[in-house]
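Every protein chain of the complex appears in place save one, which is left out.
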Amino acid sequence: MAERLDEQTMALRVAREFEDGMVVNLGVGIPTLSSNYIPEGKEIIFQSENGCLGYGQMATSEEERDFNLINAGGQFLIKQPGMAFFDHAESFSMIRGGHIDLCVLGGLQVSEKGDLANWLIPGREPGAIGGAMDLAFGATRLVIAMTHTTKDNQPKILYKCSYPLTAPGCVNLIVTDIAVIEVTDDGLLLKETAPGWTAEEVQALTEPKLKIALDLKQMSL
Amino acid sequence: MAERLDEQTMALRVAREFEDGMVVNLGVGIPTLSSNYIPEGKEIIFQSENGCLGYGQMATSEEERDFNLINAGGQFLIKQPGMAFFDHAESFSMIRGGHIDLCVLGGLQVSEKGDLANWLIPGREPGAIGGAMDLAFGATRLVIAMTHTTKDNQPKILYKCSYPLTAPGCVNLIVTDIAVIEVTDDGLLLKETAPGWTAEEVQALTEPKLKIALDLKQMSL
Amino acid sequence: MSINKLVGSFDEAVADVFDGAIILIGGFGPANGSPSYLIRALERQGAKNLTLVGNSPGHGRRAPGAAPPAIRRGPPNYDNGGILIQNNQVIKAICAFPGHSRPGMESDFHKQLAEGIMSLEMVPQGTLAERIRANKAGIPAFFTPTGVGTAIGEGKETRIIDGKEYVLEYAIKADFALVRAHKADRWGNLVYQGTSRNFNGAMAGAATVTIAEVDEMVELGDLNPEGIATPSIYVNRVTSRQDSKGE
Partner (left out) sequence: MSINKLVGSFDEAVADVFDGAIILIGGFGPANGSPSYLIRALERQGAKNLTLVGNSPGHGRRAPGAAPPAIRRGPPNYDNGGILIQNNQVIKAICAFPGHSRPGMESDFHKQLAEGIMSLEMVPQGTLAERIRANKAGIPAFFTPTGVGTAIGEGKETRIIDGKEYVLEYAIKADFALVRAHKADRWGNLVYQGTSRNFNGAMAGAATVTIAEVDEMVELGDLNPEGIATPSIYVNRVTSRQDSKGE
């Protein structure tokens, strides 16, 4: 089988989902990396649930770090024109109220109905629900960026999530290290495969049956 | 019978209720006038439900009038140190949330249980409920400033309000043009009479039976 | 493309208001908080069967020939939602302050109410503000003490929580919000002036489409990020008395 995409490349693919003028919230991990790949000529307004709208660049040196300027992932931000600060109640008014156009989160499991599990692995210490649950319920469009399988190569896209849900039926698109899959009313639709990967190979690592898009493409990266 | 107090004198008596550091909201009419009689050496923070905290002086000339600086009674305010502006949702968080120490409103009727009616006279055009209902429910302490009787000398302090209620059991103190009456769990307690008025004369213009305070006083003005 | 929410004209900004729309209109009394230019554009646009939500439906314009009030009562270029009532575009008002007829200023709202052309849903001012904010915040319903044991609470669901009684109130699902602010940038960040923020600040973001009317546009970055009263996310379109056409 071909190589899987690395995190940066997945982040690049995620960033293709950004449309001009969108308000976007990025979860910790791969989602956050995608802010480095804003498509040329597009202006995106990033929201962070700890009370910031309109961030962009990150601090690149120790000197630039300002403990009053971080995002929810703990990254240090840099002031930029258009930014606004607000408190947590206001921030989640934005999130719960449907004002976030696009949210990208990591995932532990996604079901064929678009259920998401991403906060708790049974048997471990209680996980961190954080802001993910409100985001999953509130965002207009939810993209999950995750590896296609667990470390021991078990599918993470399942008939039904075995881990506790973050939200039922919330996922619109799954971007993995081998494929891009849309959640539709008729089930999961395979739209893109990573370079070198066939639909059959993706299916073999996916529990539910995938429908194949008529215009199935190789991810252009 | 002696003369009744005029509005300014009632307002002066109302202002005796202000304690140092209190947050006070004043309704239209006599209540508003009381801001002119803040007791010497006391600092009061006035709240207006249209989004202002910390106002004090009013504009005294046409030139001073700023259409961006009015209170809920339509008076023109003057900027003063400590002021803060906010929107209506925040303003009524303050009011509903019990953050107003003292509210003074006008009244049409007050019952012996402290029910207040002050927004609607049946048979007239629909009245203006405005912010009075939230204030009546939310203020820590509610003082009603009103004439003791209607224009045709009928009592406004009644067994039971005949007009639609603003809020039940909300009134703590009634300041009228002839008396000061406290609403207690045991009924209405006459605490002060206007100069020249006897307890009997006040009772004659009041429907429910008044208890007489042991230390019944003449209003000191 | 860079984001630019500034719309070229007031008329363009309200062009898609549809018959039967529920419209939040900011402002409080005759203060400088009424989106007057947008209201007049909506009068020209002519959408019918509107529901207006705001502190007051507004008196509209004085009858022709009526004397102006002794004291100038409003800022320059002022209008309120009452002109839409006078233009027969409104079937319902949801408000806290219906106002009264007064000499030289008969209330068309009360006239149409008496004639059964319009209806009125009277809401306590704080409940109104919270029902508006609830829609912005994705809260479909909440309990409030205000109204228990009064005509306002009648027929509504009540519940005792921790020994105190509350009524259940619902979010107002509005289609458009017309708000008046002082300055905006091209993203739609807004700042207000003094008590002109009032319902405007609560309404921005509380409808499917929020349209702001401002005095002036400023460069992105000119507004202090600590003091932006309405973050850009809540604003869809901006009109400017200096930069948008219309009157």
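Each chain gets a letter, A, B and C, in the order it is written, and its residues are counted from 1.
Just so we're on the same page, contacts are C-beta pairs under 8 Å (C-beta built on N, C-alpha and C of every residue); 3 or more make two chains touch, one makes a residue touch a chain.
Everything quoted here is computed from the prediction, not taken from an experiment.
Of the candidate positions B:Val14, B:Leu33 or B:Leu53, contact with the unshown chain belongs to B:Leu53. Considering the full assembly, A:Ser48 is the residue among A:Ser35, A:Ser48 or A:Thr206 that touches the omitted chain. The hidden chain makes contact, of the residues C:Ile172, C:Val191 or C:Met217, with C:Val191. Only one residue from B:Leu12, B:Leu26 or B:Met94 touches the chain missing from this view: B:Met94.
As for the chain not pictured, it touches chain B at residues 20-21, 23, 41-43, 45, 47, 53-54, 79-86, 90, 92-100, 138. Although one chain is not drawn, its touching partners on chain C can still be listed: residues 130, 134, 137-145, 159, 161-162, 164, 166, 170, 173, 191-194, 224-227, 229. Interface residues of chain A with the unshown chain, by the touch rule above, are 48-52, 62, 66-72, 74, 77, 85-92, 95-96, 120, 125-134, 137-138, 164-168.
The definition used in the following text is that only the chains that are shown with their structure count from here on.
Path length between chain A and chain C in the touching-chain graph (shortest route): 1.
Relative to the C-alpha centre of chain A, the farthest chain centre belongs to B.
Averaging the CA coordinates per chain and comparing them to the mean over all protein CA atoms picks out C as nearest. Measuring from the averaged C-alpha position of chain A to that of chain C gives a distance of 37 Å.
The mean-CA centres of chain A and chain B are about 56 angstrom from one another, to the nearest whole unit. Taking the mean of the C-alpha atoms as each chain's centre, chain B and chain C sit 29 Å apart.
In chain C, the positions touching at least two other chains are 133.
Residue positions of chain B touching 2 or more other chains: there are none.
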